[in-house]
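Only one protein chain is missing; all other protein chains are in place.
Up next, chain A:
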Amino acid sequence: MDIYVVLKLVWAGLLCVLLIGLGLMVGMDMGVGTLLRFVGRTDGERRTALNIIGPHWDGNQVWFILGGGAIFAAFPTLYATSFSVFYVVMILLLFSMILRPVAFEYRSKVDARLWRASWDWVFLLSGFLPMFVYGAAFGNILQGVGYHFNWTGQYFQDGSFLAYLLNPFAILCGLMAVSLSVMQGGVMLMIRSDNPIHDRARRYASRAGVLAVVLFLAGGVWVRGIRGFVLEQGDPAMPANPMQGQHVSMQVGAWLNNYAAHPALWLLPVMGVVSMLAGVALVLANRPRVAWWTGLGAWVGTIGTVAASMFPFFMPSTTRPDQSLTIWNSSASQYGLTCMLAVATIFVPLILCYTSWCYYVMRGKVHTADIIKDTHSY
């Protein structure tokens, strides 16, 4: 196989890893944010919940930033087009995201009821909304997006943002992502807190897990009736230019074609469902540490299922299907992908090592009594 094709595939794979890391790590912190008002009834309890993720949320958030950076570097055309096409949604996501670091740092610095209550609502918003948008984005690209390019490579949008916010399938996908994030957040709270937070977190985590399974299966059935896209013609080694070189057709149910061609791919959705169910069982059995790892399985299964359905598409175009963005036509150059691969090979393992070490240093339960005494905490 052409080396350029291999690089494109490797980077598409790495992008999946980043999206999984984002869902798992950022999703977990956002789940805690969403649950904050529900697992914590008193200020001390809420501060306990915040301080459980306090030392790590900033590092975890880099998964999100790196997700953006990696798409920019490895698939610049995808970055340029998708961020612009989803403008209003992206800006809303951004607004809720930038409120979060501020909320962490500022909430407990002033001892006033209204002040802290306001920031608690900010945590709810900035936990729920980004994960919802994250899931809804997958819902939208599965249905295709209206856009085309002119000869210079400038994109033009052929649809309204309202359609991307308010369509039922996207809402389903958005709620699915929120469910997974709430589950993971609840599991993390269980690992590092005592009662009463522990038991409340357990209740929400198990419910969210059940909801995630139901939504995942419903989405799977729904996809059969959705218009999918088929790459009829297009050389994987083509120069990365979306303006020419592809022929794409649209068919209802086409997103299941890859599964028909390669039945082994069914393992991915199965893995997702099994992980979610196992997670619920483990949460109910008070085994949150193992449940944390099944949460990883749930995200691998979910993102993997979407990737397997859409391969090799990233963001199909409904108005000019031939200009749909695929792994082949939206990547960086061979040189750029090679450089980035070298850098990633060095730093990704390093990041995983020191992130794990930080969790190790800060291990153990967080007690409400200690938090109230400590002025350095959130």
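Convention: contacts are C-beta pairs under 8 Å (C-beta built on N, C-alpha and C of every residue); 3 or more make two chains touch, one makes a residue touch a chain; residues count from 1.
One rule holds for everything that comes next: contacts and distances are computed from a predicted model.
*Asks:* Missing chain's UniProt protein name, "Cytochrome ubiquinol oxidase subunit I", "ABC transporter permease", "Elongation factor 4" or "Alpha-ketoacid dehydrogenase subunit beta"?
*Replies:* "Cytochrome ubiquinol oxidase subunit I"
*Asks:* If the hidden chain were put back, which of A:A49, A:L66, A:A205 or A:V283 would touch it?
*Replies:* Within the whole complex, the residue contacting the unshown chain is A:L66.
*Asks:* Based on the whole complex, identify which of A:L99, A:I171 or A:V230 touches the chain you can't see.
*Replies:* Only one listed residue reaches the unshown chain, and that is A:L99.
*Asks:* Could you please point out the chain A residues that touch the chain left off the display?
*Replies:* Answer for chain A: residues 40-46, 51, 54-59, 61-62, 64-66, 68-70, 72-74, 76-77, 79-84, 87-88, 90-91, 94-95, 97-102, 104-106, 109-113, 116, 150-157, 161, 239-241, 243-244, 332-333, 335-336, 339-340, 343-344, 347-348, 351, 354-355, 358, 361-362, 369, 372-373, 375-377 touch the chain left out.
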